[in-house]
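Can you keep this structure in mind? I'll have questions shortly.
The complex appears here without one of its protein chains, the remainder shown in place.
Coming up: chain A.
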Amino acid sequence: MEEVRVLLRNVDRINPVSAVDYMNEGGYEGLKKSLWMSELDIIHEITESTLRGRGGAGFPTGIKLSHAHNARSKNKFVLCNADEGEPGTNKDRILLSKDPNSIFEGMAIAARAIGADKGYIYLRAEYPYIVPILEQALENAREAGCLGDNIFGSEFSFDIEIRPGGGAYVCGEESAMIESMEGKRGEPRFRPPYPTVQGLFQEPTAVFNVETLANIGPIMYRGADWYKTMGTKKSHGTKLYTISGNVRNKGVYEYEVGVNLKDLIYEAGGGIPDGRKLLAVQTGGTAGAIINKHQINMPMDPAYVADSGGSMGAGDVLVIDNTNDIVDILDNVLSFFVHESCGKCTPCREGSMRLYQLASGIIDGTTTSEGMENIRELCETMRLASLCGLGQSVPIPVLSCLDNFREIFDEYIVRNEKNKKIAAGGAK
C-alpha cells in the first residue's frame, strides 16, 4: 500500500503563505487554464473527473457546480466549509495551515465556473491560530495577481474573506453554516430550496469542503483523465484519511480512494498497541457505521461503504480496542448527539435524548426487549423525519452497533429481563 501525494504535495515543503512558492510547484496552473475556458467546459471537466464532495455527504461536485451555474443571479457565492467539527478529524486543518493556496485556487475555479465574484472561508471556531496564516496567504495571493481584481490579467475577479465559525458541530452543515454567516442562530434550513438556488443572503451559493476544493486545481491542471487513473472503478482520485483511537500511528494519510480499511488500520495506523485486540471500527465520523473485527476487510470506496450501510464521511477511521465495552461506545456516541442536536426539529431534539436514555438503560438495567424495539422505531422516525443530516444519520451508528454486536446486546437484554422478573416476583 503506497501513500500518494496529490493533496498533501506541498505540505511541509513550501512556505504555506507564499503564492510564489505555490506557483513554483505548478500551483494556480489549473486556475490559469480555466480562465480561458468556458464555464460549461470547466464544469464538464470536473464532472468527468467524478470528484465527489469530501465533507461527508459525497455529492458529485460537478453537479453542484452546474446547479449553481444554472441559478440566475448577479450575486453568487462560493463557500469553503472549514468548520471541521468531527471530533478527532484534522485533515482540513492541515490543508488550511500548510497549503492554503490550494484551497484558494479551488475556490477561484469554482467561482469562475458558476459566475461568482465573492468567496468566504467559514473557519472552525477552534482554529483561530490559522487566521493569521490565511490572512497573510490571501494578501500574498492578491499581490501575486492570483486573487482580487482581474486575476492573472483576465476579466475575472474574485476575492475571499474569512468568517469565524459558530462553534457548534451543526454549523458544519452547509445551511446552518449559511445561517450562522448571516449572524443568526446556527440552525439548518429546510430544503428545497437548496443553497445552490437560495443560499447566503438568499443568493445562489455553492458550498465545498476544504479537501474537495484542494482537488479542483490538480484536476483542472492535469485533466480528468489523469485523475481517473487513481482510485477504483466507481470512485476516483485520492482521499485523506484521519486515523484515530487505539492505534500506534494516529494521523492524517493520503491514499487512493478504495484503499482497504484493514490496511489503513494495520499498515498506516501501525495496528493496536500494548497487545490488545480490535473490538470495533467506526468509519465516517460519529455519524458513521460501527463495524466489528470481521468486517474490516473492506475497500474505502464511498460506493462500497454505502452498500455496507455506512458512509465514508470525511474519511475518519476510529479504531476501538477490546478494553472498551461496545455499550459504552454507543452511549458515548449518543451523548455526543444529545449535546450537538441544534434543537430545531422534533425528531432529533427529542429523539436523541430518548435514544440516549434507552441506550443508557441497557447498562442500567431498565431497557428490555420492548425498549430495544423502541430504539429501532425511534431510529426509523429520526432517519425519515429529521430536518437535517445530523438527525437523519444518528440511526447509522446506533443500528449498525446493535446489528454488528448483536450477541453482546442480547446478553444485556436477557440479564435485564431476568432481573426485572425477579424484582417483580419479589414485590409480590
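The rule is short, and it goes like this: a residue touches a chain if its C-beta (ideal position, glycine included) is under 8 Å from a C-beta of that chain, and two chains touch if they have at least 3 such contacts; residues count from 1.
What we mean here is this: contacts and distances are computed from a predicted model.
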In UniProt, out of "Succinate dehydrogenase flavoprotein subunit", "2-oxoglutarate oxidoreductase subunit KorA", "Dihydroxyacetone kinase subunit DhaL" or "NADH-dependent [FeFe] hydrogenase, group A6", the chain dropped from the view is recorded as "NADH-dependent [FeFe] hydrogenase, group A6"
From A:S311, A:S341 or A:N416, the answer for touching the chain not displayed is A:S341
Candidates A:S18, A:N75, A:S360 or A:N374 - the one touching the absent chain: A:N374
Have a look at A:E25, A:E350, A:D403 or A:E417 and name the one touching the chain we're not showing. A:E350
Contacting the left-out chain: of A:S386, A:S400 or A:N416, that is A:S386
For chain A, residues touching the missing partner are 168, 185, 190, 192, 338-347, 349-354, 357, 374, 377-378, 380-381, 383-387, 392
